[in-house]
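One chain of protein is taken out of this complex; the other chains stay put.
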Amino acid sequence: MSGSPVDWGVSEAADALARKEVSAVELAQALLARADKLEPQLNALTWRDSEAVLTAARAADEARAGGDSRPLLGVPVAVKDVLSVAGQPCTAGSKILQGYVAPFDATAIARLRAAGCIFIARTNTDEFAMGGSTETSVYGPTRNPWDVARVPGGSSGGSAAAVAARLAPAALATDSSGSIRQPAAFCGVTGFKPSYGRVSRFGCVALASSLDQVGPMARSVADAAAIYQAMAGHDARDSTTSARPVGDVLAAVRAAKDLCGLKLGVPAEFFMPELDAGVAQRVRAAVDECRALGAQIVEVSLPHTAYGMADYFVLSAAEASSNLARYDGVRYGFRADADELGDMYDQTRGQGFGAEVKRRLLVGTYVLCRGAAEEYYRRAQQVRTRIRRDFEQAFAACDAIAGPVTLTAAFPLGARRDDPVSMYRGDSLTATANLAGLCALSVPCGFTAEGLPVGLQILAPAFHDELALRIGAAYQQATAWHESRPPMGED
Amino acid sequence: MSRARRWEKIERPFVAKELMMSDYIASIGLEVHVQLKTRSKMFCACPAHDESEPNTAVCPGCLGMPGTLPVINREAIRKTVKVGLMIGSKINRRSTFDRKNYFYPDVSKNVQITQAAAPLCVGGGIEIDVGGQKKFIRVNHIHQEEDVAKSLHMEHSTWIDFNRAGMALMELVTEPDMASPDEAVAFLVALKEMLVYAGISDCNLELGHVRCDVNSSVRPVGSEQLGVKTELKNMNTFKGIHRALEYEIERQMETLRAGGTVVQETRRWDDPTGQTLPMRTKESAHDYRYFHEPDLPPIVLDDATIEGWRAELPELPAAKRARFMADYGLPEYDAGVLTADRAIADYFEAVAKKSGQFKASSNWVMGELLRALGEQGETIAAAKITPDALAALIALVEAQTISHSAAKEVFQELFENGGDPEALVKEKGLAQVSDTGMIDQLAEQAIAANPKVAEDYRAGKEAALKFLMGQVMKLSRGAANPQLATEALRRKLQ
Partner (left out) sequence: MTMNDSKNVRPFDVRGVAGLARIALADDEAAALQTQVEGILAWTRQLQEVDVKDVPPTESVADGETVWREDVPEAGLEREAALKNAPLSRQGQFVVPKVLE
């Protein structure tokens, strides 16, 4: 058993709880105390209610005393502030949802609750998950535990920082163009974006309906797989979920030991000119490590990679402009003072949304307008088809794809604030997976010369989630990058 | 309430405006929104209802709360497809949903899920009959969508009840084939009859089950191109539509005759003043930015499913009317009255088949039965007199076992309390005496007791016979067969 309870991952915590070496209350208390200590600097959490958490922990302990032996009973999980948890505020990092308390559980939450998990805190996010740095939240920016002058990545920066800084063994997050994988890479943790349709979006604040997925962040692939297994599968409340069986992914992950027989494709286009040399070096070394584990490395091509981010942007902005129309002050959330309905709408949304959200809503509304839709929106849908076909072709030559997650390591706070497009470009390597509906994993694979974490991305075809996780697990069996700890709180 | 009365009898205005239309042709198109008779809403499982306390049939979905997703109600699809089958539409094997984006407080997501690119049903139409003239009104398409909430406009605020938000709505859009208010209403009447018959909707206008957007334009006779059209939104009574169209068409013609132009706009019907008035709406609000609904996969229907639904269709009113006239030899009037309500038609058929007396069955159903139902405000489903019982009663009358007036008495008893007609006849002693020997005796008795009256009759006074008849009926306590009694008296008086 490594270190103190706050250092335990999901499996370790589950084992300790099962063996009654620690109670759920003790574990929760330790994590809450650590949050108290680190939060003033980290700002990873938007909401925590110690009373409610300890009540839930006590209930878990009582259940265990009564013979309840569910594997995840009493395991604490942090929740990105876009997932509905009944009775908890759900603000999506926005002023416009201030005061809104969800009256129902998201399906992902309900399933983890049924598995016995405790929801220990809500984590910070870029406003409405629109961003790559967690700097646009109404709660202020979250900092990177590896270097507090730098961003943790986004939009799930709060979840990544919380897991990295050991405020929770795992966290739920969402990924529309890289929002799980990029912060996982920046913070040196493991993040997994399931195949589209694998995890229900019911109860998750929608950004881009055809691109969003809910996924786990943790300090190991095995832990991420445990959370994924508990959530994944068909949901009658989400008509876009797949009826395909999930299978016993956790068992496959635990049994993974090498990559013999695997053809790993490395796309030339991922190693684009903008890719930082230090990042490239670490990722290439990681690919070598995969070869040493028995994988056959092949060169593949994904010709439309460079268009991925622009394509994602047009489509997600359009969908978001429609998904965010409901935030109008009529039924919940913030409402501006106004004597007339039109003014109420305009002022509520004008005051309630931040600058980045407004930019995207304007772009999204515009690209759906008569006179623009054909050239922007429809064209983007067609480019999406070409990107999907790229992957279909590539996967004919390999089983899975490996490459970098991000073009750079974590950048300084404020560095990209004045240039929205530079922020968008950061997702160049991750957006195509969402466009194609594939599953994608980010695992720590080393550090830059400045000591900043670097992530290795593994992509597998849609519904081959088990494969991506198995590869990541085998990689983590042979390497120890994922065990490194950030300096924050290490005293 | 008896539904046998046809629309002409209750809703037609007493004085139909005579539109001077020799120089112009009107074109009218309808967008008919019908609330489907489903148990739950279109995209969430909230219960469908008609009258409930505000905001008691709502959920995070129909309230547009964050993170909610739509799930299609299969029954709504089935009902909409069945309408398409009834009117001869082509059913799209692959049908999709789209988002219509606009802000209004009665639209909980400020997005209405509808169908624009690939609706469920395309084409088809309904034949109408106006004053003996038959005309086929083409339907452009039928699509599925969700209803909006109910707004109550107060002085400075609007109050909103989301019970109705998300209810399953079917929108049927016609081609502008109707040329007069009468044709428009005839179309709606025919459509309503079909929808009620097939259990698609109750079409209760008072409860707002049917709402129409009415488009109309006029063009000079001889012109091929349609004129500029105006739209009247959200009309919910047939009488209102008729009056509004009369006014609007007249208004458009007068405008053109005076050398002006008709403005393309949305207008509203102001019933108190009897005129249409322009509505001030922002033109820019009309870019709905339709795009494919990403949360809903396409509906793919195979032949087996569609044919299964087709097999569930009832015989439609027009076909039933024709069959009644052919098989039962009934006049058009009878067929019309009997088929106005499907349950009444079924009842009539049961009676007719059992008794074998078609016209008599029709007379009894149209006459005594509908009268009694109307008086009690009951529907046929609640009637205690079974078709078998009525058939048996008819048989008794045909066999002259009871008189017609006695039969009416038995009918009332059966209607109120149910029972068996033969048993009732015995119990009440209503059996006619048809034994000629008995009747001869009674006739002789009556004549013997009233010699003066008998003389009057022989002297030519027909009325005297009536008196003697009365005496015979008195002697027989009403049981004498009147025909036989009359005959016997005449014989004996000679």
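Should a chain be cited, it is by its letter among A and B, assigned in written order, with residues numbered from 1 in that chain.
By definition in this document, contacts are C-beta pairs under 8 Å (C-beta built on N, C-alpha and C of every residue); 3 or more make two chains touch, one makes a residue touch a chain.
Owing to the predicted nature of the structure, the values given are computational and were not obtained by experimental measurement.
> Based on the whole complex, identify which of B:V83, B:I200, B:L232 or B:L296 touches the chain you can't see.
Considering the complete complex, B:L296 is the one touching the chain left out.
> Sort through A:S137, A:T365, A:Q457 or A:Q476 and give me the one touching the missing partner chain.
Looking across A:S137, A:T365, A:Q457 or A:Q476, the contact with the absent chain belongs to A:T365.
> If I consider the whole complex, including the chain that's not displayed, which of A:S239, A:Q281, A:Q296 or A:T448 touches that chain?
A:S239
> Of B:A48, B:I126 or B:L414, which residue touches the hidden chain?
B:A48
> Touching the left-out chain: which of A:F270, A:Y345 or A:Y475?
A:Y345
> Which chain A residues would touch the chain omitted from the figure, given the whole complex?
Counting only chain A, the missing chain is touched by 99-101, 103, 196-197, 210, 236, 239-244, 304, 306-307, 310-311, 313-314, 321, 325, 328-335, 338-347, 349-351, 353, 358-359, 361-363, 365-366, 369-372, 375-376, 378-386, 388, 420-421, 424, 435-437, 462-463.
> I need the residue numbers on chain B that touch the omitted chain, in ascending order.
Touch with the absent chain occurs at residues 38-40, 44-48, 53-63, 65, 71-77, 96, 103, 105, 152-162, 279-280, 284-285, 287, 289, 292, 294, 296-301.
Going forward, only the chains that are shown with their structure count from here on.
> Using mean CA coordinates as chain centres, what's the chain A-chain B distance in Å?
Each chain reduced to its C-alpha mean, chain A and chain B end up 57 Å apart.
> Can you check the complex and tell me which residues of chain A touch chain B?
Residue list for chain A touching chain B: 82-84, 90, 92, 97, 100, 102-104, 106, 201-206, 209-210, 236-240, 318-319, 321-322, 325-326, 328, 330-332, 339, 341, 345, 365, 368-370, 373, 377.
> Which part of chain B faces chain A closely enough to touch in the complex?
My answer: residues 60, 63-72, 99, 101, 103, 105, 108-111, 156, 158, 160, 287, 289, 291, 294-297.
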